[in-house]
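Here the complex is missing a single protein chain, while all its other protein chains stay put.
Labels A, B and C are assigned to the chains in the order they are written; within every chain, residues are numbered from 1.
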Amino acid sequence: MTDSSLNISEADQLAQECAKHMYENDAAAQALGIKLVQVLCGSSILVMTVKGFMLNGHKTCHGGKIFSLADTAFAYACNSQNQAAVALSCTIDFVNPAFEGDTLTATAEELHQGGRSGVYQIKVTNQKQQLIAIFKGNSARIKRSVLPEENVLIKEK
Amino acid sequence: MTDSSLNISEADQLAQECAKHMYENDAAAQALGIKLVQVLCGSSILVMTVKGFMLNGHKTCHGGKIFSLADTAFAYACNSQNQAAVALSCTIDFVNPAFEGDTLTATAEELHQGGRSGVYQIKVTNQKQQLIAIFKGNSARIKRSVLPEENVLIKEK
Amino acid sequence: MTDSSLNISEADQLAQECAKHMYENDAAAQALGIKLVQVLCGSSILVMTVKGFMLNGHKTCHGGKIFSLADTAFAYACNSQNQAAVALSCTIDFVNPAFEGDTLTATAEELHQGGRSGVYQIKVTNQKQQLIAIFKGNSARIKRSVLPEENVLIKEK
Partner (left out) sequence: MTDSSLNISEADQLAQECAKHMYENDAAAQALGIKLVQVLCGSSILVMTVKGFMLNGHKTCHGGKIFSLADTAFAYACNSQNQAAVALSCTIDFVNPAFEGDTLTATAEELHQGGRSGVYQIKVTNQKQQLIAIFKGNSARIKRSVLPEENVLIKEK
């Protein structure tokens, strides 16, 4: 089974199975209250509400929490083809502050996915559609599937 | 008072006052168990132990937690001259995984500090001195002091 | 005259005047054979053909030449509002090689422009619409106009 043998809805269905499996094991995302809105082949949309414990001394959301949201959206997008990938490097630009109670949406899109290396862009916006941060992630596939092998075997019957 | 009027130990003492003030207000750093080992003028050393809640589905430390440690070291280094600065953009390279129980050390050094813009490098290593991540932070000063004004006035008497 | 007082076509006309002025003084862009296809407010499209002198030992286009094309597109986009800006930092991802004779197109778009800081993305593609490189530029305005003052005075009469 190659990617090209999948029609769009099969690719998106696979992306959703990968996301479901990843999320069940993603204690860090759950602890931050990150929710999956949509995961499709090569893309994802996640949301997180800024809580009191996420604030720094300026009463704005800590950069590490915004990074975590964007990095999580990156992970769901770059693992959406059932080929496990890890983050090699990331960049983030902080363009506007986020405040307690803000609902942040991270939208990940694939800019490039080669056989091994991928480049993804994630935009983080608030509930007013203001841009909060721009994230770029470089991923590398590690020759494993995302789903446990038995799931894939069942799927391919 | 300009930077050049400070001798080295005064500059380092100011850095330590800034760090103490920042840490008291840094709920996010405290929640991650980040401890300050040393903060001097333009540099900092911080440690964090990888806890169970920091792990992802691969049982390695979530990139967002490593980012948060490095980003915090960056903040203490770029705010160490009592001129408040914010992160404009950051890059992080993940070169080795970190596991539960690892003690991570983030060492921040100033690569460049102009009148407004700064560039800092932070290396994150584990207890075996293995390199875990390389972080670069670009900061911008925002024309405020780090310490409350009354502290500075007392200091300058 | 503020930006908001310009309607779209005036903003684009100003972008074109800035571009014309910049290009006349841009010996480096001219030496690389870079041509302006379109410069509008916050965006630009430039092309460059890969010549023999641009090749490295692998007979592919040197990264520095692709960077130069993207960086030039960045400059025309972030200076398009007649507020002179300089590059603070740039990142480039090389995703496919370019070969002699290829026509490369750099398309710059504004991701964010605040009062001082800007973030722009430039995609470089070849004549087959294959993605060659992804560039991100962070700019800072320097409180000068792009056009000589007399031009602006004439314009504002």
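Operating definition for what follows: a residue touches a chain if its C-beta (ideal position, glycine included) is under 8 Å from a C-beta of that chain, and two chains touch if they have at least 3 such contacts.
Just so we're clear, the structure is a prediction, and the values are computed from it rather than from any experiment.
K.L.:
Out of C:Asp12, C:Asp93 or C:Glu110, which is the one that touches the chain we can't see?
P.N.:
Checking the options C:Asp12, C:Asp93 or C:Glu110, the one contacting the hidden chain is C:Asp93.
K.L.:
To test your reading of the contact rule: which positions on subunit A touch the chain that is missing from view?
P.N.:
On the side of subunit A, residues 88-89, 91, 117, 138, 140 touch the unshown chain.
K.L.:
Could you list which residues of subunit B touch the chain missing from the display?
P.N.:
That gives, for subunit B, the contact residues 91, 93, 95, 111-112, 114, 117, 119, 121, 123, 131, 134, 136, 138.
K.L.:
Which positions on subunit C touch the chain that was left off?
P.N.:
Given the touch definition above, subunit C has residues 22, 25-28, 31, 52-57, 62-65, 67-68, 71-72, 86-94 touching the missing chain.
As a working rule, only the chains that are shown with their structure count from here on.
K.L.:
Two chains share more C-beta contact pairs than any other pair here; which two are they?
P.N.:
A-B
K.L.:
Which chain's mean C-alpha position is the greatest distance from subunit C's?
P.N.:
Between subunit C and the rest, the longest centre separation is with B.
K.L.:
I'd like the Å distance between the centres of subunit B and subunit C, where a centre is the mean of that chain's Cα atoms.
P.N.:
For subunit B versus subunit C, the centre distance works out to 35 Å.
K.L.:
Just how far, in Å, is the C-alpha centre of subunit B from the one of subunit A?
P.N.:
Centres of subunit A and subunit B (C-alpha means) sit 26 Å apart.
K.L.:
Give the residues of subunit C that touch two or more other chains, as numbers and ranges in rising order.
P.N.:
Expected reply: 91, 117, 138.
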